[in-house]
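Here it is, the structure in full.
A single protein chain has been removed from this complex, and every other one stays in its place.
For reference, chains read A and B in written order, and residue numbers begin at 1 within each chain.
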Amino acid sequence: MVAARSGCSATVIDSGPAVGGQYYLGAQSPEGGSGLSYAALRRAFDGLVAARGIDLRLSTYAYALQRHADGFVLRTRGDDRHRHRVSEIGARTVVMATGAFDRQLPFPGWTLPGVMSGGGAQALVKGSGVLPGQRIVVAGTGPFLLAVAYALISAGGNVVAVVEANEPLNLARHARAALPAAGKTADLARFVSALARKRVPYLRRHRVRRAEGLDRLESITISRVDSEWHPVSGTDQVLECDALAIGYGFTAQTDLAGQVGAHMRIGSDGGLAIAVDDRQRTSIAGLIAAGETTGIGGVDLARLEGVIAGVAAVEHCGRRSALSESAIGRGTRDVARLRGFADALHATFPLRPGWRADVDDATLVCRCEEVSAAKVRDAVSDLGALDARSVKLLTRAGMGWCQGRVCAPTVDALCGFDTAESLIGGSYRPVAVPVPLGAIASDRMSP
Amino acid sequence: MNVDVVVIGAGVVGACCAYSCAEAGLTVAIVDRGAVASGTTGGGEGNILVSDKEPGPELDLALLSRGLWARMAGSLGDSFELDPKGGLVVAAQSATYEQLLRFAGEQRECGVIAEPVAAADLPELEPRISRDLAGGVLYPQDMQVQPMLAAAHIIEAARSTGRARLMTGSEVTGIDVDASGAISGVRTAHGLISTPIVINAAGTWGGQIAALAGVKLPILPRRGFILVTEPLPPLVRHKVYAADYVANVASDNAGLETSAVIEGTHSGTILIGASRERVGFDKTPDWTVLGRLARQAIDVFPFLAEVSLLRTYGGFRPYCPDHLPVIGPDPRVAGLMHACGHEGAGVGLAAGTGHVIAQSIIGVRTSMDLAPFSPARFEARHVS
Partner (left out) sequence: MSADASKSSGSVSPTVDFTFDGTPYRVPEGQTVAAALISHGVVSWRHTRVGEQPRGILCGIGVCFDCLITLNGQPNVRACVTRIETGDVVCSQEGCGFGD
């Protein structure tokens, strides 16, 4: 919107059938978030689209980004019904706001139908109005679990428990540096009180050890854990459930930036993020990034970053943005403040190593290629694999449909190769979403 | 540390050299700046081909190597997915088919099994193949391995003799040559290894290793892309490629040449490869090249149009000006052996290369004449 209002021609592509992303999925009157209401934002956006200030292309996936002349070529395809519908978009500037997806840790039984990500459960209920099961457990770590539970409860769902591996009360200690983020804490308080009203237990310092069931999820076993996530003996507890919504933080979608060699950094959550400066500019001139893809931080931060990214895009095109310098200055200060709060959340809800001991030899670590933990461990102990790439080539972990988006960081961790270098190296994916050969086939010699 | 032989490069060629040397009773250290198969080997398809070789020393080496691969697979168990799938070379035009048949005839005289297949009989071999082809030639001797697994397991076999050790993450920083002009040791990031013999199996980087020993070796990188599809049932049974690929391998044209080589793998993915460009060490995928590869693959197997591309990777094939590898002792430095520059045929020629290198080191008659592969040939060229 900033770009369009500043006189740039702007094209917006989104993989979804409607704008709004995961946060505002199916939202009529969205809850949460502060500042400008989503309804007002949407009215303004829709107005620009109607006035042809923004060329909006929905149900469109970008599978590759290439540098070209003094700009970029973005290659796109249609949704899964229209995979052959490809196009190329040339642009001086590309703003990446590709978001994130739930980070998963493998555990025995995690491939049983009924075990799904927190984001997946939320998408079911928010996007389609469907509950994932009759008895739902929400588990993992992070404040997002509360948002998922809240969405499920609000839709009439029976949430058996929320199982949180960390101690949320530590937030008070970590957040001291970032107290002004009052809106965020109010959200959390609202979620917690909703749980209390429905008498949903919020089990802190508890972790899902395994899932059981024949052809689908029937129950899970949870344990109390210490601060390193090692189970406390004698605290095993079986919860009957037919749906488990689980997630341990998020993984940023950085594929397109990786394709053009943009610098990455390790965020305070231990995950990969695109490195940006205070104007959301990446290390590649003209490539700008905003939102979760630059580090997991939530919706308020994402919206602010989006505005600043718009300014950077306008400036890169050699124009003056419609925003005043003081507004931009305020925005960058707010971004820094919200980043501080995100860091406090990540310090409160870290990943701890205790989960690794639960991954028995038979547990699949790579779901796509069905690679067991035993095979991955053998690659290191017997075949002399010294790095993540060797493990991948020797075992095929991470070489299937999802290209390691789900398993690469955990395979690294299980092998003890979870270094920044390995995380960054393993994130290079030349094809961001599978595309039919027939759609890319060409006889042409030049672009 | 003190060993009989230092092998520089833990790719498939280095692995085979180390294995043959260890089997021959020599003590061996394999050093690599990266991990096993982290260079050229890891970026290849694992071809063991005779079909693309014209009569000459490379074909002789390929035939020797092929037999050794089969033997290794027998003694090491099915650890690296050796698949004697056979190659099928097809021609779209009748004129190319004529050429292909003549080429196959010449190969047959050298001991290659090459069976002409009429257009009408192609679907029996490959049910999904295009019905618009002029004909093909079946090469039952062509095989494939998973190159990464092959390198890892062959090195493991060498180590199990108790005479070989692997040092990865260990960059070679210098090669010591004594006053008499003979090799005396190899300097690595982890210290000095005393040795009278160095095998340069550094693939694409073979020229740089040679330079450390003070000699020039004209090895250049050629980029090749491979397209990897979604996993499929075995819809492509052989290694299938169009006849003009044979011409490309021996080509001196700079710039892009593509001709799709299509094959299935154990894991179900189909690999489409064989683009070749001389563009230095740049791995960024070029979608124009990928698009042409896709087109050519679909021309041979129309069903591929509906199959998804999951990823693509680039590798570098080391080549010499005359497209022959460099194998054998370097006359300029006593104790320096080369085993590099195999271009796209490194995996296929590796077993034979390791075999003759070991023979050469222990001083027995080599299974074939190494003169055509001698590093000395470049010196001669410079003079003429």
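By definition in this document, contacts are C-beta pairs under 8 Å (C-beta built on N, C-alpha and C of every residue); 3 or more make two chains touch, one makes a residue touch a chain.
Bear in mind the structure is a predicted one, so any value in this text is a computation, not a measurement.
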Please work out which displayed chains the absent chain touches and list them by label. A, B
Which of these, A:Thr60, A:Thr93 or A:Ser117, touches the one chain of the complex that we don't see? A:Ser117
Touch with the omitted chain, as defined above, among A:Arg216, A:His263 or A:Arg320: A:Arg216
Residue of B:Leu63, B:Leu232 or B:Ala334 touching the missing chain in the full complex: B:Leu232
Chain not shown: contacting residue from A:Gly20, A:Pro108 or A:Pro132: A:Pro132
Even though one chain is not shown, subunit A touches it at residues 15-17, 22, 26, 79-81, 101-102, 104, 111-117, 119-134, 154-157, 215-217, 242, 253, 364, 367-370, 400-402, 405-406, 434
Positions on subunit B where the hidden chain makes contact: 230-235, 268, 306, 308
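Throughout what follows, only the chains that are shown with their structure count from here on.
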Quick one: in the complex, what on subunit A touches subunit B? 64, 66, 75, 83, 261, 369, 382-387, 389-390, 393-394, 396, 399-401, 403, 429-431, 434-438, 440-447
Per the contact definition, I'd like the list of subunit B residues that touch subunit A in the complex. 34-38, 42, 148-149, 152-153, 155-156, 166, 168-169, 227-231, 256, 267, 269, 272, 284-285, 287-288, 290-292, 294-295, 297-298, 304-313
